[in-house]
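Only one protein chain is missing; all other protein chains are in place.
Now for chain A:
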């Protein structure tokens, strides 16, 4: 039985899946299910019948995209046949700006100038004494700076009664403190450098220590101001200290020159009540009253 005629008739009902007339091949990013048609739009056709032209164009491009998708490798499971999408190739722009390079510490700067390269060392080191691997530094480290030696030779010229263990512990503590100070300084300088002109930093300008100090000062002043206004009355009724900090940028507010006179009068009266009351001036002159009662007796 020849069914080619029936198939042909059935096929005639649909448009061809082949699309022609694309001068520039359409680009695909199948990972995003996207196709990019860079062919110029036929403006004359577009002006004549816009809707039909646009519909035809999008149908053609969609057809091309589906043709590509149908060529992909497929897998089939209970949900049906699925195409395996490749990873997207289109690069989307970054949402946030690139992070700024970290300001160098003093040591990093020095090492760069001298050409000192940091070589990686293993974290764990073999300890001959115990026959175990121990961390190079930190908790239970192999190098305990001689504080765990069971015997210490008294150095030449040293006081024999001096505690050598204590001296070593002291020396270690000093080294730690010194390093901590430097770390602190690096952090302060880095904080200023991030606020400095980026060009100056890139050029290698070290943040001025005056800047560091002034920034520190500003921070402390800020904290003082915050603490001052952190009382129950927001600092309103606190006794003012001479030479105390005043918050900057707060403008004084005055009543307007022409105001409600009765209100102003009432305000003045209430202030007067407070003032005169404070002076202890009463309706009765106490001194005079005492005198007159005395003279009467």
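Structural remarks
Please note the rule applied: a contact is a pair of C-beta atoms (placed from the backbone, for glycine too) under 8 Å apart; a residue touches a chain by one contact, two chains touch by 3 or more; residues count from 1.
Methods note: contacts and distances are computed from a predicted model.
Considering only "COP9 signalosome complex subunit 12", "60S ribosome subunit biogenesis protein NIP7", "Trafficking protein particle complex subunit 6B" or "Vacuolar ATPase assembly protein VMA22", the record for the omitted chain gives "60S ribosome subunit biogenesis protein NIP7", by its UniProt protein name. Touch with the chain omitted from the figure is made, among A:143, A:194 or A:259, by A:259. In the full complex, chain A contacts the hidden chain through residues 254-259, 261, 264-265, 267-269, 271-272, 274-276, 279, 281, 285, 287-288, 291.
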